[in-house]
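The complex appears here minus one protein chain, its other protein chains still in place.
Moving on to chain A:
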């Protein structure tokens, strides 16, 4: 007892110990925040990734900046770049996680956020169509299409998918491109507004491996005014031996090609859009059969006559809950 006490009462030792402890606490917190919470498995994962990299990769696509002036990195060199989280969001809450940190100024209120998302998806779909890039609606956006062909009012972002081939083309030819889109903000007065969007491709988009889970968004179509975005994920046969014939994004959503193709041509938010061939199976698989019939959700009620989700007032919401 006494010797131990003596040890700790030595000021220098004490100081050293405290500093060490504080440092380790800070480091572990940082590692957790950065690595999605797996400080211990970090090394193992890196090793696995390197092994995966040895299997033939999809197009290695240096960004245009890298291309200029210097030789493009070889496959091996590129694989050596440690993966870091490329897309940074404005914050960790469900709401703030749907703004790009670079362009975020303030959260968009409920009354206007749907309009911004509408312009976002319209500009995305029309631009991709004009560039002859194939893309289709996914996740909550697809569910919104199923109900009335619109973004659901409680949704924070828009989701679209592309094939691995299209993703490679995006990375190769369109990364960093800026597009202006004329939004008809007021159809009655004919008022127009030019909005600017950035197509930003994740530098790790063409890595086939799942990575560390930080980069499962392969590209974004970003409204530079607000920081709101379309999440673009590419579907690739990531594990031909383990799951042959399954095309998946890095967030483990898997599809069989015949489930997706041929795509169905339809509309979304008033512009031409495409949905997967078996859209019903995709929705049921992801959200369950209930998602096709539940008429009250997230404080909104489905109005079968106007075919719109209407926000319930507070007393109604309480009744439901």
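Keep in mind that, in the parts below, a contact is a pair of C-beta atoms (placed from the backbone, for glycine too) under 8 Å apart; a residue touches a chain by one contact, two chains touch by 3 or more; residues count from 1.
Following the convention adopted for this analysis, contacts and distances are computed from a predicted model.
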Of "Protein YIPF3", "Vacuolar-sorting protein SNF8", "Metallo-dependent phosphatase-like protein" or "Mitochondrial distribution and morphology protein 10", the UniProt protein name belonging to the chain not shown is "Metallo-dependent phosphatase-like protein"
Sole residue of A:108, A:125, A:152 or A:199 that reaches the chain not shown, by the stated touch rule:
A:152
If the hidden chain were put back, which of A:118, A:163, A:202 or A:226 would touch it?
A:163
Out of A:92, A:190 or A:304, only one touches the absent chain, namely A:304
Against the hidden chain, chain A presents residues 1-11, 14, 17-18, 21-22, 24-25, 28-29, 32, 37-41, 56-59, 94, 97, 132, 134, 138-141, 143, 145-149, 152, 154-159, 163-166, 168-169, 208, 216-217, 231, 233, 236-237, 240, 243, 245-248, 251-254, 256-259, 261-268, 277-281, 284-298, 301-302, 304, 307, 320
